[in-house]
Every structure is written in structure tokens, then in C-alpha cells.
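Removed from the display is one protein chain of the complex; every other protein chain stays in position.
Up next, subunit A:
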């Protein structure tokens, strides 16, 4: 025991390094799965919270035709809403009940049209009975609650104060509503109210009851209002709207806080089952249906979570392999440092199993200590249940030292070298064949893993990532390392030839030592970890740059204002925006997705950008898409064109063709005048925009107008208006530091939706999954950079005794002390720099190969794979290991100053 302690103390620093490496890796591999689990739960909740429209579970059914009778008591009808809501809630599958809130029920009429003195152009009326445990609480400003039907059969209805003002009616007034078949429904306003609590969920079923909504183009708006039925007046409404004019809807809001990732798969299945079999909800009446976007949203977010898991698995697998290699290098160093003691032990009769057991006991203590520290760190960082991916690393840490110690001790046994030359050569060939076989097997395995990864991708939404595929980057790095290792002697051979022709001693000593002392294990380990540094670093940079590119692709500018329907007032908005402070460029246009294209092969639908070419070109010139002369070409061509084919910028594949475009009810012949330049490639929802055709908006309007006029002449019909509404814009883009603020001020004029690039980017970067993965990539890159340094230190320590003797000999012969540092650096640097540079190169190549299989687009929010970005600092590992070598040789040089040369070459 005491001997073991003494031995451990003598090798304290390699053991401490082992503890640190194990602690860091165990800490990360223990904490990350928990962190991702937390992030997955957060992602599920965020997706449900942010879903627009909401993901409520909606159960609806009609009352049915022919069963309504105005004389039926209100209780019977009310039971059809209130009790049905209770019955459905209790009939929902147990897994769904905890995540759904109390239902909001309504019984609402079909669309009724009405006209009142203050709304002569007409509007749409919904009559609704609302219930959320009880009828909504209101304060009566005039009149009272609706009751049963009057003698004239009028439906009694209450109106909110806002709706009453818009309609210009009050308590006691009557008006007529029309059904779609022009049947008149008399309505009596019994009271005007204010909601006690306008934010009460019950009003969300029909918000138009409290606040009228205006829809449609500005020149033909439609006002949508709601009126409140009571339990007493609902039967009359049912009777008035026969047949089948009232629909019951039960809306169950989803409680995001009750969701988690683990249960989300089951929930999605339950929802889908309900949608397929609405009768399971026990909802009464015909036409029962269950709709919800919850299953879709959950499926989508589960896909993203699975992708993040898979991506993280690749990164963690890399870290695990890298750590394993570091531990192997450390075990090799320990065995080398103890080789004399091990030989002595063996000579004294110690058995190999006994030697292995002793080394394993020490390793268990050391690695166990590291693992314990790592687990504590992991728990401090992310508290929770211990995860177990780190066990493999610990196993390598425990098993490697006894393996190396046993091999070292076994080497001290008398070697059985065949005396016959033929047998010696045969043995040599057998060793060579064995080595080549192992290397070839690794190469084949790496190639197969990479091909499989490229074809299948590592992302799996149906289960955990394939670990064999996840190890592909490391296998490729290891295989590349072996190839590089075979190239090192060739490189050093060339350097040796130059050194031999030199007059000086230092180059020869350095290169000769470099060629003789390199070891394959630290070389491979260094290549693998530097590959991981470059790979993780470049992946993180690619993802960040991809997010930025994604923001440009989606928004197309610093801010975009979109309207649901084309709006002739948008140029005014653009004008207001352009006058805003900090707005550099503004463009207005019409974006029409999936417009039909004819007369060409391969493309049947395009996105049409109808813009003013020059302002839009100037705007794009201020974005990463850059300026393009194509817009000038389009503008010139559009100016020359009158009513002929419409000049257009088209995809490269359409150059030289004469496609026709369907625009509204006319077909427009296009004249390609150039290729579409780089443009925003995504729609607002992140889906690919597809092939795009750019036309001049004014020219399009002229052509459409001419075509419409020609057709009118042919058919003899009369046209109304001079400005074809089909070419009204629906989008305004703006760039500049003040664009977002100006858009917020200008957009309400057209009820436009404002999307800023900064907000899109912030949302993407704040995404718990994407943010977590980027943080993991950065952390693993930093760890592997540290491990690269550790490998260099361990490898240098392993070759230090030989280097010390060699330099001492050279010093005895007259080599000056300062030259010994150069010789030592020259000895260590070549293979280490080659390994690090090779690793960085492999990492860079792997990034390009892995962006698609890793589905990095899910992190960047792009519809396609992001372009690879190789930041300058991916080469940092090369500088780092070179700096480590310089520190090592400086430290060794300092130690050599205290060395007594006379003792170095004595017999020991």
C-alpha cells in the first residue's frame, strides 16, 4: 500500500491531469442530457404558448335540423351547451385532461347580414350564447338580459356598448338580420351592457361581441359584430335559424405549464385519435368534429427536439472519444514513467494479472475521484437525476492504465526472436499485415459511417440517434490521422535530407529526433481532438451566420410590413417610413406566392415579386444580398415595354424561354430579360419561397389592365375602374437603424403586420434548443482545445527522458544551452503541428460534409442548409499546441540549467 502511494506521489501530475480530464468530461456528459431535457420541456411549452393561431382543442357540433321549437323550455337548450361541455371535459382521455383548461362553450349562429341606420353599407352579425362555467358577467347600461321570444317572434339579443354604438341602436330597438337564403330574422335589442371583465376567457370565443371588427379592403370594408344571447333567448335563435343554423363549439385551452417533452408524444397521438373519431368526446348533435393544432405543433417541436438530441449526441460522442484518447495517452505516459519499476516487479516474480490489478486499483481511485468531482459539477450546473453517458469514459479511464502497465511489464519478458532470418522476416510481415489490416478496417469503417451519415442523416425523430453514425466524425478523424501519420515520415524524410546538407548541428538533431520519437497514439489523439475543435467551432459559427442569413431570407430587410390583403394605401406607409429617422431605403411591392407558370418545363409555380425595380434594388444593395445590375435592366426593359410581353427577371433555368404567368383572371406572357439576383429565399413562415420571378409593378399593372380591356372588348362587358386592384402592394420593406421604430408607427394605418429582422434573430437565438446546442458546441470546442494542450504535454513528457539524454550529449559535445531549446522545439513541433493542422483541416472538411446530415437548418431557421462558415479562429488549435510546445521546451530548458551534465551519461 505504501509502495503504491509512493508510486502515485511520484507521478502526481499525470494523475491530477487524469482527474481533471475525467471530471470535466463527466460533468459535461452528465449535465448536458439533463439540460437538454429541461430545454426540451421549455421548447414544448414555448411552442404551444407562441403558437398562432392558438392550439386549443375545439369540439363542435350542430344542433341538428328539425328539432328546434321556440316553445321548448330554455333549460333543454341550455343543457345542450352547459352540460355537454361538462360531459366532454370528463370524457376526454386521461392524458389530455391535466393539460387542458376549463372549456369555453358557445352556441353561435351562422353569419347573418344586417344593416342599421349607422351601418348602411351592412355588416355581419353573429348571435352567440357564451358559457364558461356560467354565463359571462355583465353590467347593464340600459335595458335587461334577453328573454324568451316575443309575440312577433323576434330573437332577443343584448349588445355591448361598443357594438350598439357602431350599429346605432339601443335597448328596445329592433332591426332585421338576413340569413344567406335572404330569410329575415327579426331581432330585438333588450339591453346594452359592459363586460365586468373584458379579459375573461369567456369572451375569447367571440371577441366581436365586445369589439366590432372590420375586415376587407379599405374601399369596401365589412364590419363584423356579435350579439349576446342568454339561455332564455337561445331557443328562439335556434328556431329562427332553422334548419341547422346554430353551432355549438367547446374550446379547451391548453395549459402550456402542464406540458412536458416526455408526455408530448402521447398527447399528439391522443389528439390525432380524437380528430379521427370525434364521437369519442361524447359531443351531442350531428356534424361533430374535433380540431386542434396541438398535435401538429407538438409533432413539429418534437422533431426539433429530436434533431437537437441527435446533434448533441454527435457532439458528446466526439467529446467522449476525445477524452478516451486523452486517457489512453495518459495511461501510456504512466506506463512509460514506470517501465523500470514494472520490469523490476516482473523480474521479482510479480504476475501480469497482479500488475494489472494494482494499476486498475490506482486508476479506479483516480478516475473515481474525477468522476465524483464531475458529477458534483454537473449537479451544480444542472440539478437533477444523474444521466449515464459518461460511464464509457470512466471505463476507459479505469481499464487503460492496467492494460498499458501489463503490456509494458510483459515486454520485459525474454522476447522470443526467431534465430532464423526467414522466420524473422515472416514475423515482421505478419506484424505489417496485422497493422495494415487494422488501419484498412478503420478506413473502411470511417468511410462507411460517413457515407451512411450523409445519406441517412443523424437526425432521427423516431428514436435516439444512431451511435455508430454519431461516431462518424471521430472515425473519419481517426482514419485521417492514420493516413497523416503515414505521411509524417515522408515529410520528415524531406526535412532530414535538407538538414543533412546543412552545416549546422541543430537542424539535424531536431529532425532526426522528431522522426524517431513520434508516437502514433498521441498523434491520432491530437488529430481527433483538434478535428473536434475545428468542427464544433465551425459548426457554431456556421449556425450563427446561418441564423443571420435566415433573418435576411425571411424578413428581406431590417423590417417588413405585410398586409393580409393587398392594400393601395401601402405606398403611403412606405412614404411615411421613408421620411422616418434612421431609415436608409424603402421599397414597396406585391409578393404573390405560388403563381401558376405555363409554357415551360420543370417549373409550374413561382413566387412573383412585383416591385419598383430601382428602389427595391437600392434597398437590396444595403443588405447582404448586395446590389445587382439586373434591376436596372428590368427597369429599362419595363420602360420600353408597353402592352407587349412583360419584362421579367427569371430563374436561370427559364432564361431563353417564353413562360406565361397566371395573374388573377388573366394570363400574362413574360419576356425574360435577365436572371433573378440573390433575393430573400423564404416566406414569412420559414418555408422556401421557391423559384422567383421579378417584374416591374407598374408594367404588370399596365399589362394586366390592357389584357383586361382587350378581353372586355372581346366579350362586350364593361370594365369598372382604371387601376386594376390585382396589382396593389401587400409588402413594404425598409432598411436602416430606425426602420423598425418607424414601421411600428406607420403600420397601424393599414393594420399591417410588422416583422423586424432583429426580433426574428433574437427569437431564433433565444430559442432554448438552438441556444443550448450552440452553447454545447462552444463548450466542447473549448474543452477539446484544452485536451489538445493536455495531449501535447503528456506526449512531450513521454519523450522527455530521451530528449534530455540526447540534448545532454549534444551539450557535452559543445551545443550551447540556448540552442538546446531550439533543438527541443524542432523535435516536438513538426509532428504536433502536422497533427493539429491536419486535425483542423479535417474539421473544416467535415463541417461541409455534416451540415446537411446534422440538419443544422433546424438551428438556423433556414429552409435550406446554411453555407459553411470557417472563422479564422478554427486554426487557433495549431497556435495553441505550438504555444504549448514552446512553453514545454522553455520549462525543460529551465530544468536543464540545473542538470549536472557529468551525471547524465553515467551508467545507472
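By definition in this document, a contact is a pair of C-beta atoms (placed from the backbone, for glycine too) under 8 Å apart; a residue touches a chain by one contact, two chains touch by 3 or more; residues count from 1.
Definition applied: contacts and distances are computed from a predicted model.
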item	value
Undepicted complex member, UniProt protein name, chosen from "ABC transporter ATP-binding protein", "Cytochrome c oxidase subunit 1", "Biofilm regulation protein kinase SiaB" or "Radical SAM core domain-containing protein"	"ABC transporter ATP-binding protein"
Per the touch definition above, residue among A:512, A:783 or A:859 touching the missing chain	A:512
Which residue of A:341, A:361, A:706 or A:810 touches the chain not shown here	A:810
Contact residue for the chain not shown (choose from A:348, A:504 or A:714)	A:504
Subunit A, residues in touch with the chain not shown (by the definition above)	500-505, 508-509, 512-513, 515-517, 806, 809-818, 897, 900-902, 905-907
